[in-house]
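One structure coming up, written as structure tokens, with questions to follow.
A single protein chain has been omitted; all remaining protein chains appear in their positions.
Labels run A and B following the written order; every chain starts at residue 1.
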Amino acid sequence: MTAKLRVKVWRGSAVGAFSTYEVPRQGSQTVLDVVTHVQRHLEPSLSYRFACRVGMCGSCAMTVNGKARWTCRTHVAKVVAEGDELEIAPLANLPVIKDLATDMSEFFDKWARAKGSFKGSKTRHDDFARVAPSSPERVTASAGIECIGCAACYSSCDVVTWRPDYLGPAALNRAWTLVNDVRDVERTSRLGAVAGDAGCHSCHTQGSCTERCPKQLSPTLAIAGLKRTVAKAAVRGLL
Amino acid sequence: MNVAAVAQARRWYWQRVSAMVLALCVLVHLGVLIYAVRGGLTAAAILSRTRGNWGFAAFYTVFVIACAVHVPVGLANIAREWWRLGERPALWLGRGFSVVLLWAGLRAVYAVVA
Partner (left out) sequence: MKRRNDQRARSHPAYWAFLMHRLSGLGLAVFLPLHFWALGLALRGPAALEGFLRFTDQGLFKLAEWGLVVLLALHMMGGVRLLLIEFGSASGLRKDWIAGAAGFAAAAGLAFALSLFA
């Protein structure tokens, strides 16, 4: 007799309820395995997202037992003690399309509003840019560039909940990596974009983003860097 | 020039600078008050130390001004995020509180020193 796992899965949109299912418990089972089993064998109409299922793409991020996680990289054994339930819900702070799938548009819109893309001045006719790997700016940028835009941090941030305009940890973290990219030419307008109530100044160092980031990045520190840099630019009349 | 961004950067900057001043002031004040309450507090004991004490007056004037700079920024944030005030009402709440602290605080320093 296989051991069973009780799973509560969110069904509906923002208005909805948890449906309970019983899933066979297996060794090395991930939360994504559980969701997949439910959709294939128990509830064909369940909507959810995944792609690589090996912890590279970030598509499978959901709220597991109240915390934002990559479901493909979360072993059931790690989050559920004996006899406990598994609770799977869509990411918080994002509009729910259906069941476990959220609308990521505002997440990426804010990325763009924070000027989270590179702009250089060289063309193919110029020589390569030279950036020493050990230079302070490069080291700082390296600390934050592994972000794959999974929105776990955005989902975990209370300031995102409290201030609808707040750009959020991921967008600000990306902006910080670009502020530290010495080849980039949009520095001043980017600093203007990330300043203010919608930007870095609303971060209260709650640290949930840093706690939950599956890549162990620290948007908290990136945002602290933005605060310093924006202040310096403002004082010098550059903003 | 991004006026809003510069204003917000200034508010952040002044809150942090006043925080550094307050860290020192609070450390001293904690020491002072723990010393002063020994065996109970009396008006006579307090006033005998503060009356005519201009060093005391200078220190606590700096303390009051730093409070008036520091407190409103956090208060405005709480008003925006928890009490659902708009941006302008929250800012004016902060400014109003700043005036209250400045006036009441300097009056208090004068009251015990003069």
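A few notes on this one:
In this text, a residue touches a chain if its C-beta (ideal position, glycine included) is under 8 Å from a C-beta of that chain, and two chains touch if they have at least 3 such contacts.
Computed from a prediction, not measured in an experiment: that's the story for all the values here.
Of the candidate positions A:Leu32, A:Cys60, A:Ala143 or A:Leu239, contact with the hidden chain is made by A:Ala143.
Those residues of chain A that touch the chain absent from the view are 10, 13-15, 63, 65-68, 89-96, 140, 143, 155-156, 158, 161, 204-208, 210-212, 218, 220-221, 224, 227-228.
Interface residues of chain B facing the missing partner chain: 16, 19-20, 22-23, 26-27, 29-30, 33-35, 37-44, 46-47, 67, 71, 74-75, 78, 97, 100-101, 104-105, 107-112.
By our rule, only the chains that are shown with their structure count from here on.
Separating the CA-averaged centres of chain A and chain B is a span of 38 Å. Listing the residues of chain B that touch chain A in their complex gives 1-2, 4-6, 8-13, 77, 80-82, 87.
Residues of chain A touching chain B in their complex: 159, 162-163, 191-192, 195-197, 199, 201-202, 204, 227, 230-231, 233-235, 237, 239.
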